[in-house]
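Just one protein chain is left out here, and the rest sit where they should.
Which chain is which? They are A, B and C, in the order written, and residues in each are numbered from 1.
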Amino acid sequence: MKKIINNPADVVTDALRGLAAAHPALLRVTRDPAVVAWAGSPVAGKVAVISGGGSGHEPLHTGFVGPGMLDAACPGAVFTSPTPDQVQAAAAQVDGGAGVLLLVKNYTGDVLNFETAAEFLDNTRTVLIDDDVAVQDSSFTAGRRGVGATVLVEKIAGAAAAAGADLDTCARLAEAVVAGARSMGLALTAPTVPHVGSPSFVLPEDEVEVGIGIHGEPGRRREPLTDASALVAALLEPILDDLPFVAGDEVLLFTNSMGGTPLLELYLAHGIAEELLAARGITVIRRLVGPYVTSLDMQGISLTLLRLDPALTDLWDAPVHTAALRWGM
Amino acid sequence: MKKIINNPADVVTDALRGLAAAHPALLRVTRDPAVVAWAGSPVAGKVAVISGGGSGHEPLHTGFVGPGMLDAACPGAVFTSPTPDQVQAAAAQVDGGAGVLLLVKNYTGDVLNFETAAEFLDNTRTVLIDDDVAVQDSSFTAGRRGVGATVLVEKIAGAAAAAGADLDTCARLAEAVVAGARSMGLALTAPTVPHVGSPSFVLPEDEVEVGIGIHGEPGRRREPLTDASALVAALLEPILDDLPFVAGDEVLLFTNSMGGTPLLELYLAHGIAEELLAARGITVIRRLVGPYVTSLDMQGISLTLLRLDPALTDLWDAPVHTAALRWGM
Amino acid sequence: MGCDARSVAAAVVAAAGVVGEHRDELVRLDQAMGDADHGENLRRGFGFVVSALDESTPDTPGAVLKLVASVLISKVGGAAGPLFGTSFLRAAGAVGAAEELTPELVSAALGAALGGVVARGKAELGDKTMVDALAPAASARGADIPTLLTAAAIAADAGAESTIPLVARKGRASYLGERAIGHLDPGARSVALLLRSFANSAMGL
Partner (left out) sequence: MGCDARSVAAAVVAAAGVVGEHRDELVRLDQAMGDADHGENLRRGFGFVVSALDESTPDTPGAVLKLVASVLISKVGGAAGPLFGTSFLRAAGAVGAAEELTPELVSAALGAALGGVVARGKAELGDKTMVDALAPAASARGADIPTLLTAAAIAADAGAESTIPLVARKGRASYLGERAIGHLDPGARSVALLLRSFANSAMGL
């Protein structure tokens, strides 16, 4: 394993120390339990927006803490959802008296730990994020997992809270984003988890894993590595068919790197996706391109589409200041 | 080679198409010759700031085009400096009548091509960026290469130009940044150039290349892969000794990922660097942490230190709106 | 020589050792179908449990189980933290304030543990989860604690093995569809390991 780390058991703690050092005016980072909070929180009368999950997906979630987005993030161990203690500590720090919105990616571990925390908290609402169309949706299973849409939910719910919306409204908007967003990803390489030391799976030089998640779990299927046009189409078609997105829709297109894929390839993929959408009569009116929901050093991309309406668009455009996403302030 | 590309000969063109699609309001992207210009340029009476270089280092330089930073960037082929035609075309597009500042990384190819272009342009100043302490400085050689400081030069010169400084002042400030900035990098893995298809070098599992540049060239030496604390110290010591940076200095610390190194490791390294600087009595007053000067998919990091004074600090803090760096607007 | 708080605490410490020994195996099992953290999660969690028991041993078996539960819930995270935590919490409830465990109490504890996992995780038998190990274990019977726990461990082992040919319907492996077939569920394996360790401890009483 080649990584710039000290003790593998301490990577999250050590990285949080660096995060705190890098953003002293923006973030308040506490340990035991680990919480990354906006230094300006709590804001009296504002709904507090909290998310969290396993580490290894940076900048998700800690990079999205700040005015206009998350009040706090709870970073778990690598690929391990945080504990209820972390969520309770985060809520205690950032609750401004107007309620706490918990934004939770739909994984068994995340759901159970946030659920336990919520039992100890007053006035909370939980919104589950489950946008990955690679996973069959069924009431008999764990359901779809949350991936790229998480950034969009956090931005839009965070903007609503910043604008003074109440807890129900914030939750309703978060649910609207979940309802209108779909994602799918593929991997060219596997991530290497620090406490494991070997790649999570082994992929031949000429194959890709299609329908992967963000935890190094294998995807739905392996396919030959084709050219970028075919790969992008293989991600986009299932997304479009699922909601479905149709001609006339106005959308946000989020082209995400899983971490190891360079911007050159990412923009190349983004350009292809824009062309495919234009050919379908779907109008891209907002975009996000970059490594925002990653899986350590995995090479790969995911696409997320969100159907926009003017209200969601305004909330997307609202000022935000976090380590990883910033505009208007 | 595993990459999300179509024809390797077209990667830059295809990526530029995606860049244009992703930032329609911000950028004006033209081809033949390839130029990425700020859509708001030219601004009458403002010094135009232009940079460029080989592609494969994204977001450098195209991701730094926009108000408060570059007026235009000239992206060459992968790892190949742009042609004089590109630079001339960029100048023609963005020259606002107050002169053109050319910010050039000190590589033979970049120097020669920008030099040729400058012969055709009126009222230009060229500032060479050569911050890499891994390269011995000598008047008999090509000299030091330009690496991480490039972002800082572009930001600060761009801010000065935006604030209305004249060409000489902008050039003087750019030179001040070059004079006060030093960098060094290391690699855990080699990049794979699309038109080559194999990694630029082969590094055993237990070794790092220390003193690498950003073009996949081997470094100064190979060393055993040690822990993060030792690796960060091995980069920081030569930087500190070179200028030298001394107790009492106020600095900007830029912790850069070479592309494939995830944020978790990058923040971890940043934290260590902050601690080492604090122990030396050097005060970090500004930071930049992220993949800003990359080498395709290479795993590795570089550190850049810039000694700040109030004037440079104000220019660093000034509003900027580019694809990759944005604050205050 | 009865099964008091001290014996239960010792059994938990011994189980922590077993978890540590099998940490890499559990990581590998989770790597095949999931996110490669199960072994590390349990190692970390039981490490904290041992530290907590080092500091103070509670008075009753139930209090020991409750301490284990609260450490696992508050320190582990992931799916395993709440599910194992809840199982220990429900087991603690089932044994109440008894000074010593009886076969009946152990049986009740196993049933309660299963109930807790099912209540939290909503998995059914055959969903390829720890339930497939815990459910048959909870049905085991025995005249004394060693016999009962040995029967439970054997049942859990068989139950864990039974997950191999299954498609997963719960947990992370459910994302894999048919590709989960052929792999042993890591959570079922760790349930079996814990019960085997408890049985061994009981034999030594």
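The working rule: a contact is a pair of C-beta atoms (placed from the backbone, for glycine too) under 8 Å apart; a residue touches a chain by one contact, two chains touch by 3 or more.
Predicted model only: the values in this text are computed from it and were never measured.
Q: For the chain that was dropped from the view, give me its touching partners among the shown chains.
A: Missing chain, whole complex, touching shown chains: B.
Q: Out of B:Val78, B:Val289 or B:Leu315, which residue would touch the omitted chain in the full complex?
A: Hidden-chain contact among the options goes to B:Val78.
Q: Out of B:Ile5, B:Val35, B:Val100 or B:Ala134, point to the residue that touches the absent chain in the complete complex.
A: Candidates B:Ile5, B:Val35, B:Val100 or B:Ala134; residue touching the omitted chain: B:Ala134.
Q: Check each of B:Lys46, B:His215 or B:His321 against the chain that is not shown and name the one that touches it.
A: B:His215
Q: In the whole complex, what residues of chain B lie against the chain that is missing from view?
A: Residues 9, 33, 54, 76-86, 107-109, 112-113, 115-116, 134-136, 140-142, 145, 193, 195-196, 200-201, 213, 215-218, 220-221 of chain B touch the chain absent from view.
Operating definition for what follows: only the chains that are shown with their structure count from here on.
Q: Using the contact definition stated above, find the chains touching both chain A and chain B.
A: none
Q: Round to the nearest whole Å and give the separation of the Cα centres of chain B and chain C.
A: Going by mean C-alpha positions, chain B sits 53 Å from chain C.
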